[in-house]
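There's a structure below that I have some questions on.
Note that one protein chain is taken out, while the other chains of the complex remain in position.
Note that the chains take the letters A and B in the order they are written out, and that residue 1 is the start of every chain.
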Amino acid sequence: MVPPQYYLLLAAAIFCIGLFGILTRRNALLFLMSVELMLNAANINLVAFSVYWGNVTGQTLSLFTMALAAAEVAIGIGIILTLYRNFGDVDVTDAASMRW
Amino acid sequence: MVGAFDFVPAIVLLPFFSFLVALFLGKYMPKGGALAGITATAGSLLLSIWTVLTVAGFTGTATTYQQTLYTWAGGMEGTPLPYELTFGLLIDPLSSMMLLIVTLVAFLVHVFSLGYMNDEGETGLPRYYAGLGLFSASMLGFVVADNLLMAFMFFELVGLCSYLLIGFWFREEAPPSAAKKAFLVTRFGDYFFLIGVVAVFATFGTAAFAGDGSFPALAEAALAGEGGGDVNTLFGLDPQAWFTVVGLLVLGGVVGKSAQFPLHTWLPDAMEGPTPVSALIHAATMVAAGVYLVARMYGFYALTPTTLAIIAFVGGFTALFAATMGVVKREIKQVLAYSTISQYGYMMLALGSGGYIAATFHLMTHAFFKALLFLGAGSVIIAMHHNENMWDMGGLKDRMPTTYYTFLAGSLALAGIFPFSGFWSKDEVLYEALVHGLGGSPLLLAAWAMGLLAVFFTGFYTFRMVFLTFHGKPRTDTARNPHGVRWNVKGPLAVLAVLAVVAGFINMVPVAKLTGLEIEFLHDWLAHGPSGLTSEHYSELTHDYANYSVGTLVGGELGTALISGAVSLGLALAGAGLAYSLYNVPEPVEHTDRLGSAKDVLFNNYYQDEYQVWLANDVARGISRGADKFDQGVVDGVVNGISSVSLLSGSRVRRIQTGVVSNYAALLTLGLVALLVILGLQGGWFV
Partner (left out) sequence: MIIEALIAFTFAAALVTFVLPDRLAGRGAFALSLVPVLGSLYMWSQFDASGNALLGGQTAFETVIPWLEVAGYEISWYVGVDGISLPLVVLTTVLTSLAIVSAWTPIQHRQSQFFGLMLFMEANLLGVFTALDFFLWFIFWEAVLVPMYFLIGVWGGPRRKYAAIKFFVYTNAASLIMFIGFMALVLGLGDSTSSFALPDVAQALRGGDLGSFYGLDANTLRVVAFAAMFFGFAVKVPVVPVHTWLPDAHVEAPTPVSVMLAGVLLKMGTYALLRFNFTMLPEVAVEYAPFIAAIAVLSVIYGAMLALAQQDLKRIVAYSSVSSMGYVILGLVAYTAYGVGGATFQMVAHGLISGLMFMAVGVIYNTTHTRMVGDMSGMADRMPVTTGILIAGAFGYMGLPLMAGFAAEFFIFTGAFQSSVIAGNGLALFTAAAMFGIVIVAGYLLFAMQRTLFGPFRLDTDYEVGPAPLHDTLPLAVLLVCIIALGVAPEIFFSMITDAVDPVIGGVLQ
């Protein structure tokens, strides 16, 4: 059996990739993808520990996460479309009207 | 058995009902509610006469009456309140006599008002008669009060009514201002009075005037060393000193209402009110209230020599001080106003020098002749089409003889010319001050001297007024062709003129002493009554506690009385004679320039108004404006400062909200990292 550390390392790596994407990219689609990566990193953790403890709660939770991610993508794409209509671009820094 | 005393409440309530009727129904009634007032005061007058007769013993034995009618507060069973506050009646010779005076003057003033207000086509008559009704009711309530709190309450209501009536012509500028001043100045005095009332309750637990448990009786017992335990003096003062303080506090209200120096300034301004109101205020109600109050609680004042001395001094000084100002006035009502202040000074002088009877006597005669003079002046003012300047009059003697002769009677009484009523009463006032001064209270002699000097000025200004108004040649067209007056003006004048002539005969002390006849009716009248409220008791008290004893000049008491009377008569005649020589000429001129620089001082009333207006207007308003600036700037500034600190820090901190999603993400990440680091440090991961 693969030790849980490997999963954790994998998850941490994927999470960091997602985080890096969010911090550096300005394209809203890439944003959305990075968020998906981070969510999946969390999912990997949940599943790994679920296997490790022999308990299905973690897997159940990961199913919830997926459903959530799907909903989020649906809304996210909607927002991106609106962004594109309003600014002619999908650059997240353009939409700064919530500024102080 | 139903007697007069059962109807005493009606004496007060009848004018009160006339107030209600005039206020709410007056405009639907003929004469604007005057008839209601006349009926009510006539009823009160009749009931007062019945009361006086009962007190005098005409309906059996001479009786007095004291009855608590209504418990205002503290009447509940098992109440934790230490004392009750009640309303009650105290009918004794003093109050019944005062009832008679007030109801009579009020009745005559109502009748006179028909001529002064209705015939002159005034508007707002229901308001006027409502005010008169309430005024009479308040004063009557004050007169019958059996305790100091009730007296204070009606005292204040009298002040309200004077405000309403002085400011009757509210559409003009001056009357509302005068009304405000009257209320405010007397309110200043009442402030001390109210502290006095509260202090009386704190000291004695009661404010009753009469009976064994009354506060004068308790004070007397405490000073005599009996039952001092019931008396609770404050601030660790001994009873004598504390009673002096309390007495002086109550005296504050007296000085305000009775227009004594230095709170006399409202009274001349109060002439802005309708003339019948002036008559009512000056003769029988508001101004009399102060002096009446001192007489009412004389058993308390007689215990404290310091208070008595101050009363005498203030009285004597006011008598002289006001008389000098009366000398230069141009308006007929102004002269009368200053004479009022001066005459009430005499009453205070009498009270302070142990002359309780003299003060009461002068209160009564003054009520009659001053009401007469004011109503006479009102008649002149009607005739002169509401011009009050005496220099525009002259020669009215032949055109309005009734007014002239009645006015003359009142003037002779005011000046104190033998044998008019004022002579007897003023003479007795001065006599009391003199003999008690000679008997070992030299301070009283100084007060007496001032009072005596004032007699000269009184004689002078009174006859200056008479000559300027009625004698000589008419100086204006209105004086040549004056407006006539009717029965409703002449009738009250005639009644009062008779009283002004004869009222003095009830107490001719020098004659009694000379002939040995028992004709000092007022002495006998005031000598009976509830124990502790008789003139004899008062003279014992002044003797025991203030060391007032009778001293005489040559010839014993008789000689002193005759000398005193002769001197004051001589001075009055001298004053009148001077007025005669200066003003009883066909074309009189002002002689005030001969006074030199004193003239300005007198015309400006010794600058009393100026400094009081300065205090009220400039000082008080200045302080209040400063306080307002302080409040807006500092107190509210701190509040706004605190809020602006949070607003400012908020406006700084919110700048991290850049609106760029990446920045938020970076902050989130930084936060996560920081949390991890802290957690790691705490958990020892890095060791």
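Following the convention adopted for this analysis, contacts are C-beta pairs under 8 Å (C-beta built on N, C-alpha and C of every residue); 3 or more make two chains touch, one makes a residue touch a chain.
It should be emphasised that the depicted structure is a prediction, and the values quoted were computed from it without experimental measurement.
Interchain touches from the omitted chain, evaluated on the whole complex, reach B.
Here one chain is not drawn; of B:F5, B:Y65 or B:F154, the residue touching it is B:F154. Contact with the chain that does not appear here is found for just one residue of B:Q67, B:N481 or B:S643, B:S643. Within the set B:P82, B:G225, B:P442 or B:P586, the residue that contacts the chain not displayed is B:P82.
Residue B:A73 is the one among B:L25, B:A73, B:A566 or B:I678 that touches the chain not shown.
Checked against the hidden chain, the listed residues B:G236, B:P442 or B:G596 yield one contact partner: B:G236. Interface note for the absent chain: among B:R486, B:R621 or B:R654, the touching residue is B:R621. Contact between subunit B and the unshown chain involves residues 71-76, 78-82, 85, 149, 152-154, 156-157, 160, 167, 170-173, 175-177, 179-180, 183-184, 187-188, 190-191, 194-195, 197-199, 201-202, 232, 234-236, 616, 620-621, 623-625, 627-628, 631, 635-636, 639, 643.
Basically, only the chains that are shown with their structure count from here on.
Chain centres here are Cα averages; for subunit A and subunit B they lie 93 Å apart.
Residues of subunit B that touch subunit A in their complex: 654-655, 657-662, 665-666, 669.
Those residues of subunit A whose C-beta lies close enough to touch subunit B in the complex are 19, 22-23, 26, 31, 92-93, 95-100.
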